[in-house]
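Here the complex is missing a single protein chain, while all its other protein chains stay put.
Going by the order they are written in, the chains are A, B and C; count residues from 1 in each one.
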Amino acid sequence: MCVHSFEKSDRLVNEKVFKDPVHDYIHVRHQLILDLIDSKEVQRLRRIKQLGTTQFTFHGAEHSRFSHSLGVYEITRRIVDMFDRNYPNDWDPGMRLVTLCAALLHDIGHGPFSHTFEKIFETDHEAITTDIILSEETEVNAILKRVSLDFPNQVASVITKQHSNPQVVQLISSQIDADRMDYLQRDAFFTGATYGAFDLSRILRVIRPYKDGIAFQYQGLHAVEDYIVSRFQMYMQVYFHPASRGMEVTLDRLLYRAKQLYHEGALFPVFPLLVPFFEEAATLSDYLKLDDGVLQTAIILWTESDDAYLSELAGMFLNRKPLKSVVFEKGQDDEIVEILRDIVGKLSYDKNLYTMTNSSSDLPYDYKLKSKTPIQLIHSDGTLVEISTVSSIVKSLSGILHGDHRLFVPKEFLEKEIANINMFQEEYDAFQHYIKNGAITHPKD
Amino acid sequence: MCVHSFEKSDRLVNEKVFKDPVHDYIHVRHQLILDLIDSKEVQRLRRIKQLGTTQFTFHGAEHSRFSHSLGVYEITRRIVDMFDRNYPNDWDPGMRLVTLCAALLHDIGHGPFSHTFEKIFETDHEAITTDIILSEETEVNAILKRVSLDFPNQVASVITKQHSNPQVVQLISSQIDADRMDYLQRDAFFTGATYGAFDLSRILRVIRPYKDGIAFQYQGLHAVEDYIVSRFQMYMQVYFHPASRGMEVTLDRLLYRAKQLYHEGALFPVFPLLVPFFEEAATLSDYLKLDDGVLQTAIILWTESDDAYLSELAGMFLNRKPLKSVVFEKGQDDEIVEILRDIVGKLSYDKNLYTMTNSSSDLPYDYKLKSKTPIQLIHSDGTLVEISTVSSIVKSLSGILHGDHRLFVPKEFLEKEIANINMFQEEYDAFQHYIKNGAITHPKD
Amino acid sequence: MCVHSFEKSDRLVNEKVFKDPVHDYIHVRHQLILDLIDSKEVQRLRRIKQLGTTQFTFHGAEHSRFSHSLGVYEITRRIVDMFDRNYPNDWDPGMRLVTLCAALLHDIGHGPFSHTFEKIFETDHEAITTDIILSEETEVNAILKRVSLDFPNQVASVITKQHSNPQVVQLISSQIDADRMDYLQRDAFFTGATYGAFDLSRILRVIRPYKDGIAFQYQGLHAVEDYIVSRFQMYMQVYFHPASRGMEVTLDRLLYRAKQLYHEGALFPVFPLLVPFFEEAATLSDYLKLDDGVLQTAIILWTESDDAYLSELAGMFLNRKPLKSVVFEKGQDDEIVEILRDIVGKLSYDKNLYTMTNSSSDLPYDYKLKSKTPIQLIHSDGTLVEISTVSSIVKSLSGILHGDHRLFVPKEFLEKEIANINMFQEEYDAFQHYIKNGAITHPKD
Partner (left out) sequence: MCVHSFEKSDRLVNEKVFKDPVHDYIHVRHQLILDLIDSKEVQRLRRIKQLGTTQFTFHGAEHSRFSHSLGVYEITRRIVDMFDRNYPNDWDPGMRLVTLCAALLHDIGHGPFSHTFEKIFETDHEAITTDIILSEETEVNAILKRVSLDFPNQVASVITKQHSNPQVVQLISSQIDADRMDYLQRDAFFTGATYGAFDLSRILRVIRPYKDGIAFQYQGLHAVEDYIVSRFQMYMQVYFHPASRGMEVTLDRLLYRAKQLYHEGALFPVFPLLVPFFEEAATLSDYLKLDDGVLQTAIILWTESDDAYLSELAGMFLNRKPLKSVVFEKGQDDEIVEILRDIVGKLSYDKNLYTMTNSSSDLPYDYKLKSKTPIQLIHSDGTLVEISTVSSIVKSLSGILHGDHRLFVPKEFLEKEIANINMFQEEYDAFQHYIKNGAITHPKD
């Protein structure tokens, strides 16, 4: 049976809805989508928070990757419905199901606190996404195969950007795709950061397919511009917040210490669900048992570890007592960074566990990016214009990395009140000698 | 040092704010409050969801008891600030700190999926709240004692409603208290259920202290009325949703089975953090290690249990495949309920593990309730009027229990498509014989 | 050409949208609707405010009947689109255009401050609505006739509730129609009165056609309930506000005086556009020249009238200095009302121009109302249930008139500070003798 006739026969008699605080309702009109949502691999995303350590700075941001996945699906559905209705000549309705499935499943490989976890345990959520879709073991794979034996491959190829239809690929992954549109709206809603909001309904009115991909009607210029600025604002004010990065660094050092102890045979308790990861031999099945709660449970147990470093770091993460930071200029301040790390190390702290640099950076938009297609505006006569050539705001943000470099250290070195215990005074002063207005400075003397 | 002078000296030079999606900002102006928020017992609330199994019906409702606790604190702070400013004769400013602390800490004893957990393991979150405040072991207790040795007792007495100042007690616990005001607004926001919204800013304008407690200016009648209706709506449409209760019942049966197996020596893996609870000998320290993630981690492990019942129930909970339900009339339908349970039991299901009744009920308002004072309106000349005497809407809801009784069974007995496997057809028909429009009916023949 | 083929040929190639702060976008998909919106009779509604004197109490409520008319159209369009898609057996798609036109035009006969204007000048906006639709003189009539010669009649018959299709009639005029749904949402939005908001998107999901009209799926019970309560709240808190009624009474007395002077030949300036109304001989063309601005311009001119009463009343209305009021019980307090009016009259005020009683009353819902059909809930098997039989809240509001009776007088008699001028003291005291807590009271002595 071809995809198209499957699509028809698969339609639900009564559409099913999920109430969503961001999009009002998520509308599901295919049994296939409903079954994917009900699969254990998608349900697992309920137990993984969308924003990792950002929840420790913006306490409202406790939403899961499950919510986000439904949101990406819904935005895609609205676009695809509109394409079906308004652009029968430019859009292939046979792409409907593969696009919706890719939208729903694009984040399915994520694990707990992905960014940090992947660095320490050398996993890769993108590769795992593909594995979950293609593996014979998963419910997701079995459901997708109901369409055709090749359908899982098609869905995976959208996510890996190898699908032959550029429109489908760009809807799911470009510089203005359904993924980004949902996470900006959603993260803005849950953090309370109003600057993340942009006019989604206007963008959904001006988006359209053309031969080589997705474009936006020229009169939608300012709505797209506003989306790019909103994205920039969210990175600057929310995603790069130093306190969240302090929690990330603390988690990083904690997992690093646990792994170190494991390999020294000194980790107690060894938390069985994590062993495959310490061994770097985890199977897909091992991975699918992980979630935020599992990792945090290990950390709860480690607060009572015999290793003083591990137990302290575990407590710091669990009870939100992150390392604190100062800004530095890469290159220029590297020497001072090492001096400061040594000052910390001279006390009872292990320099490698209690200091760490962390860099944040985002490219708000770039017209010459390889991995993500640029944003095209389209005139009524079909002429295309790349947005940064007509928008001074977009041009000002284009191609420039934004973000900063920070050195994280125990808070005693940065907060006067705490440091005023005699034993620290000397080191505190030595440290502060290099700090001005929250940044590393080259002292004059 | 008296509370009052402590309060003055404890003020922060620069107030600290937390961005909140519901109240915009949470304003903290005392070091004491800041330190309580930073205590490990309050931080633990980040890992416990406010609405338990409701998250499985309204996927946006993933917010924690931590968020709610900050919200209750903030509403209380706004009221107390206004009382300080506008009612110097009717309100004792010395009550400020104890009220704010009680607001922040009122839910600190909650554990994972409290409702179900407490039933199976015979714990009591209210008693634990008091324990946490009074125990020498906790950070919360140590922080509170900075005010005075007796201060923890004072805070606890507000929560247990034994504090001598009725105004303070009613702000934290009455039929229209800061707790309810926050959870209605917050749960409405995160579920997307607009009917939960009421005019909080108007209520905060008309609330006022009087000699025996808290009252509302008469002209605020309709705002209070609207709050009561909103609360009723949230119970009917959100808190009592059958799907959430299906998940609750599933969790109940799962924990019941695990405990049963533990006492038979047949539970593998025994999850160490839960042992004290199976033994019904948990200490405060044991309790404070629990959170949603810990409980869910045990359930993840149990999906691989040798006990087929436990592993199936664990999978049902984890992957959101709840028992489904029909409504019945207590008393009138009890016999049929037993007939239906027997039909289920005749198949491969254990009747006690796969069927269960569950009753929901709420009193939206009651003027003669013992535990919670009624809502008083106050005229400009000081005359009090109990609200149900002047509002026909409130009168219509007053004193009447709302909710329903439901019998939960495996979904095969309620969903035609699934049941159309031959082996079930007979039992399915036998079961359906008693069902009409989602409720138990007395068959005519 | 039949309506159905007209409808097809009339579709716009590109739909046209109007940005709306309440419904986001108003979507227009027919040339006919676009032309009606562009007609001079519909454009005139831009110059007539939706809420009359309510703008003087809630300053945000400055929106026009034009906005509201677009909103009613849009809600109707969403419902009709859904009916076309989901209920092909229960809904006749040939009713599409007549329903949309009736929705857009239902208020087209309104004039400035209708309520007051009609009382003084004996006009009737409902009759004028029909006239505008049927008269050969209007652009609206010419546009409607493009469908068929009889089409204006059909549209008018929906508004007069004589159309043969009860579904169409009930969508436009029942106890829960598109008109009410828009004005509640819109008036809540512009006044800032959050209690007027209800879950419109949920109601639009559960509304459905059945043989004899419109019903709501049973599971939508609480959403409909919430709509009824919201409506009740808007009446109590917004539409019946005493200050707005004070402005209405002031306007009433002012127009009354102008008419009186006109008939005495003593009105200067005679404002030509109003002459046909003083003469009670206005044509449709005269009526269509009226709007808020025209009436207010007359009042501006009258502030310089030689007649001291007219100039004072004109100034009071223009500069928002309304008569103030006390509540009274009809029947019981009538005698005192007359005593109080006499006290006012004894001073330099004309009793008939400076005192007036005003009664507000609304029936939030009534199952036995003749003019508006009751609200039916429908079970999945088609059984109908009238809502007040299953909702205690609705029952409590059903069939009961809510509102109050007020006596309006110059504010000097009600505000102490102002009255403390010696010359009034005696009368002020005499008046106040009968007043307690803002209501008439029977003095004890």
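Rule of thumb we're sticking to: contacts are C-beta pairs under 8 Å (C-beta built on N, C-alpha and C of every residue); 3 or more make two chains touch, one makes a residue touch a chain.
Bear in mind the structure is a predicted one, so any value in this text is a computation, not a measurement.
*Asks:* Which is it among C:Thr297, C:Thr357, C:Ser392 or C:Gln432 that touches the chain not included here?
*Replies:* C:Thr297
*Asks:* Can you tell me which of B:Val17, B:Ala266, B:Ala308 or B:Val390 touches the chain that was removed from the display?
*Replies:* B:Val17
*Asks:* Write the list of chain B residues that the hidden chain touches.
*Replies:* 17, 24-25, 201, 205
*Asks:* Taking the full complex into account, what residues of chain C touch the chain not shown?
*Replies:* These residues touch the chain not displayed: 18-22, 24, 38-40, 43, 46-47, 55-56, 58-60, 62-64, 66-67, 70, 189-193, 273, 289, 291-294, 296-297, 300-301, 315, 318-321.
*Asks:* Counting contacts across the full complex, list the positions on chain A that touch the omitted chain.
*Replies:* Looking at chain A, the ones touching the missing chain are residues 193-195, 197-199, 222-223, 225-226, 229, 232-233, 236-237, 379-381, 392-393, 395-397, 400, 437.
Methods note: only the chains that are shown with their structure count from here on.
*Asks:* Could you please state the distance in Å, as a whole number, between where the Cα atoms of chain A are centred and where those of chain C are centred?
*Replies:* Their C-alpha centroids are separated by 51 Å.
*Asks:* Could you tell me the distance, in whole angstrom, between the mean C-alpha positions of chain A and chain B?
*Replies:* Roughly 31 Å, centre to centre.
*Asks:* Which chain A residues reach two or more other chains?
*Replies:* 24
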